[in-house]
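Once you've had a glance at the structure underneath, I'll fire off some questions.
Here the complex is missing one protein chain, while the rest keep their positions.
Labels for the chains are A and B, by order of writing; each one numbers its residues from 1.
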Amino acid sequence: MDGAFLELDHISKTFPGVKALSDVHFDILPGEVHALVGENGAGKSTLIKIMSGVYQPDKGGVIRVNGKETNISGTIDAIRQGIAVIYQDFSLFGNLTAAENIGINGAIDKNRLVVNWKKMYQEAKKALEIVGADIDPSVTLGNLSVAKQQMVAIASAIAQDAKMIIMDEPTSSLSKTEIDKLFEIIGTLKKKNIAVMFVSHKLDEVFRVSDRITVFRDGRYISTAKSGEVNTDQLISMMVGRKVLDKNYANLEKKNGVALEVNRLTKEGNFKDISFRLFKGEVLGITGLVGAGRSEMAQAIFGINRADSGEILVDGEKVRINSPTDAMNAGIAYIPENRQTQGLIQDQTVESNIALPLLKHYTNRIGLVKRGNQRAFAEKWIDRLDVRPKNPELLAMQLSGGNQQKVVLAKWIAADARILIVDEPTNGVDIGAKAEIHRIIREIAAAGTSVILISSELPEILSVSDRILVMRRGRIAGEFVNKDVTQEMIMDKALVSNR
Amino acid sequence: MKKLLRKKEFSIFLIIVFISIVITVASPTFLRPDNLIDVLKGNVVLGIMALGMLPVLISGGIDLSVTGTIALSAVLCGKLMVTYGSNIWMVFLLAILIGAGIGFLDGIIIAKLRIPPIVTTLGMQSVFVGIVLLYTNGDWITNLPPWFKQFGTFTVGVLPNGSGGTLGIPVQIVFLIAAGLITWFVLKYTLIGRGIYAIGGSRSSALRVGYNIDRIQVFIYMYCGVMAGIAGVLHTSIVQQVDPNTFTGMELNVIVAVVIGGASTVGGSGTVFGTFLGVILMAVLENGMVLARIPTFWQKIVMGIIIVIATSFDVINHKREQNKLVRVDIEE
Partner (left out) sequence: MKSWKAWKAKHSNELTLLLILLGVFVLMSVLSPSKFLSPGNIQTMAFQMPEFGLMALGMMAAILTGGINLSITSVGALSGIVSAFVLSSPWAKTNPVLATLLAVVVCVAIAALTGLLNGFVIAYVGVAAMLTTLGTMTLFDGISLNLTKGGSIAGFPSLFIQIGNGSVGGIPIPILIYTVAVVAAYYILERSAWGIQVYMTGCNRIATSFSGINTKRTLLLVYVFSSVMAGLGGLIIISRYNSAKVDYGSSYMMNSVAAVVLGGTSINGGHGTVAGTVIAVAIIQMVSSGLNILGVNRYIVDIVIGVILIAVLAIRSLAGIYDRAKLLRKHTAS
């Protein structure tokens, strides 16, 4: 396209055994917000890595910056050509100050021998002001919230004189207010004629902020459209190649029995006066803004983040939960938000991961593990949840995000947890796998397990839960039965104070 | 932010003050300037090696080969002086070359072959200590040239010594101060120094941001080696002989000093000031126990207990702070 800042044509990328990209096209204009959507495996991160100089495209690929054909030879070259990337993990240094994080690229690029701290501080201050962030440049980055760290990352890109900023899943750890602030910043960037490439799974945000949307599927370019000219169903259809229906699973029948009862659970600086009941076989959705204390509360129930006061009753009996072992003994399981580092052991096999909570069950009397039993056990669950590839000896890290999540689920379903708490189970999971995970959650609920589903995605909450709790600033702000509930009603409780 | 500075280094400082008071009460000779200078002089070697070890620990690595380096440096420099006469410049040049050479080997293996620092430097340690013992057969080197003795007792400046006379600052302490200033400058103001903190903070981010990690790593281990090399000459200048067996176990003491001074074994943090405090703390403790006539066996016990308690306190404090972090702004 004419006038494009960056244009990629006929880009392919082959790895041994896998063709990640086949003849794709992408271009972006100065000051444009151009979103790239697609399922996991569509090739989005490969494209980003080509743009940022990490990978080189196969022969025949053409890259043009400002109309001139060029080659992005490495990460520093990309920065010099004006392309900056903000990765999901920000690639920042928690042990250094915001100023240093912002100025470091420039210092390395100009190959300065000595660091001029005063200058670095001033330049950082300037960049932060442009971004509109109220951050003291001398603060150690690790002490800032995730949202603020992201602002520092953006300021860093501005300090490097970026003409294009690629944002990879930028809103996955942000609360609604922080997302609004981010979009404001994107608006500022647009006004400065900086192009923004927005890669995200969250289609509502994509529609909200982008000018154009490009869809990739299975490493191929599908199409590009102006965001006003296409709707969600069409987009999903292009991403997935088939129609996906929005299901509502809510089962409104009266439930028998209380599986879990929580009374006045309190922990200073985390949550206060939490009381609720979880019925047998139901899916209770807990939502609210990020930072409302949902995970903290869930972790208290699981024994990781012990509460100061309050009581927990399982099947009507009071239990003391001081550690995950106590929780497991009470039949409670927790699938953490950060599945990759906390939910699974990446370096170990799928089989070992699935078998871990239940080691005792196939240990003989002298304490030795019956390997045959363990293998059969793992294979059964791989089958049940349709984990692909089906090999129990693969390392967890070799599976895709969606399949990894299935392994985590398998592990706890297999452990026959009576109460299962899942925290953001479909974060970063592609649409197809998402639907599967929703189906699995409903199935286990139907089989008698009581599930607490913590999620920031309202469509997911509304689709999967029977009842919904809304948390706000450490307390429970509202409770709904999932009938005729709208996203606005939930948001209302999540945001407004009762005063 | 000032508050943070007060946290770790300040508490070590307070402990030093406290212990000093206790010792002085028990034995007033402690505070005499000539005793203090002596104590400092006796720990110059530990101090300089600790300053060399600091960047290594900040980067998340470790260097167990410093014992081999200091031994080799002391031995070869000693032999140089005894056999060839030589002069002080040649001696230091040799020491620096040895330190840089061993450090370079360490760094290259760690950077290019990707063998973890603990294992690489362990292997190097084995090799170079072996070379030292092989070469000397365990024999001491004595009869060093008189000009070296002069160098060893050379003092700079004039200070009152508390009993009406004057005292000079031993040249070794000057070296220590110089090493401290250089290390501080490198860590704070040079790009390589910032790179060391970056690598310790997040290696992957350091790569992405454009730091040449291999080059920085080689530098770190060479720097550590050079410090150990210089320390070897200074050690010889203090005791005026070379006993190749005397350096055993030094590497662990050096690490303890740096860690007590606030550096984390995982990397990413540590300061020159903190390291100085760590060395001073160990020096004061040792001197205190000697002055209080505590027998050597008890010294080890006390040292061991202090290491365990000090590190425990640090961790407990850290955990308490983490726990206090307000995660949610609770609505009233």
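Things to note:
Here is the rule we use: a contact is a pair of C-beta atoms (placed from the backbone, for glycine too) under 8 Å apart; a residue touches a chain by one contact, two chains touch by 3 or more.
Bear in mind that the values here come from a model prediction, so they are computed numbers and not experimental data.
Only one of B:Leu176, B:Ile255 or B:Ile280 touches the chain withheld from this view, namely B:Ile255.
The chain not shown here is touched by just one of A:Phe26, A:Tyr334, A:Phe377 or A:Phe480, and that residue is A:Tyr334.
Which of B:Leu36, B:Val127, B:Val174 or B:Val290 touches the hidden chain is settled by the complete complex: it is B:Val127. Residues of subunit B in touch with the missing chain: 109, 113-116, 118-120, 122-127, 129-131, 133-134, 252, 255-256, 259, 265-266, 296-308, 311-312, 314-316, 319. In the full complex, subunit A touches the hidden chain at residues 15-18, 20, 40-46, 219, 304, 323-325, 327-328, 333-334, 336, 341-348, 352, 356-357, 359-360, 363, 366-369, 395, 397-400, 411, 415.
Methods note: only the chains that are shown with their structure count from here on.
For the pair subunit A and subunit B, the distance between C-alpha centroids works out to 44 Å. Residues 75-76, 79, 87, 91-96, 100, 104-105, 107-109, 111-115, 117, 138-140, 269-272, 291-293, 296, 472-475, 497 of subunit A are the ones touching subunit B in the complex. Interface residues of subunit B, counted against subunit A in their complex, comprise 1, 4, 188-191, 193-194, 197-198, 200-202, 204-206, 208-211, 268-269, 324-331.
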